[in-house]
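Here the complex is missing a single protein chain, while all its other protein chains stay put.
== chain A ==
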């Protein structure tokens, strides 16, 4: 990051400055406005403004922003582009998600029972551990199980398939180094999933409050999965306003965790029927106010005999759908979509 790129200027001028070699503040302030205008190919008035700005900033001890800690959108874009994404092991799904589940965001995934929510949860908790050499994050996972659907034998099965795939990949990439590579074992993958079984909503709230401390102690946690956020909140809540308050507080905490530790939060949600305009429609559970709580929202549904994922809400991705399938090895591309490609 150069000093120039932090200047509050339009991106085109900043780009010109950097490409002309003016990367530090001192390099700019040492030239005259005429020279600067010629070198950077801008008008002299613009160059004068830049010099004024630079002098102002270097005079006031180099703090470039009005409010401490504020960032401009350009920097944030760069940061966002450099953020890793967690692959879902299904390339069609990855491509509509812009490369996978994004870190720093809260992503909600919902669908009917048996559509594969838990399978996606287990897959992500395994995939987050793919080492950096193989294009992964090399992180750890927190799995919060409220429903009791996490099966160790299934996680092991997916982990085994993942290790096999990685071996194939590294063997293909560096044939000569294969011998001295330290391989991950499926059991190591299980050890790196921090599994919490939560049996009531009070436990769930307490655990979410505790997560900040837990992740501070285990910095390499890169994904938090909650399967499902809903279960305990669909019983014993007569006061729906109170439920909304508790849930939105929880959502804020997740949002904070995601930003603070730049990790991905994945909340799995159930579906329910909603009565609108005289007919029943399917909708994700927990109501309308909850739907504002997550940055991204993915809905899973059946289309004929195929499972589909649809991006319902995202600030940066276009709404799109992709088919996926669940195999013994985990989440994969739907076989019919690859057939279709071959036929074309």
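For the reader, a short list of remarks on this structure follows.
As a working rule, a residue touches a chain if its C-beta (ideal position, glycine included) is under 8 Å from a C-beta of that chain, and two chains touch if they have at least 3 such contacts; residues count from 1.
Criterion: contacts and distances are computed from a predicted model.
Per the UniProt record, the chain missing from the shown structure is "RecA family profile 1 domain-containing protein", taken from the list "RecA family profile 1 domain-containing protein", "Large ribosomal subunit protein uL15m", "Cyclin-dependent kinase E-1" or "NEDD8-activating enzyme E1 regulatory subunit".
Checked against the hidden chain, the listed residues A:45, A:199, A:252 or A:320 yield one contact partner: A:199. Only one of A:47, A:155, A:226 or A:331 touches the absent chain when the whole complex is considered: A:155. Of the listed residues A:75, A:164 or A:188, the one in contact with the hidden chain in the full complex is A:188. Although one chain is hidden here, its contacts on chain A can still be listed: residues 112-114, 118-119, 142, 147-156, 187-188, 190-191, 193-197, 199-200, 206-207, 210, 214, 230-232, 234-237, 270-273, 275, 279-280, 282, 302, 305, 328.
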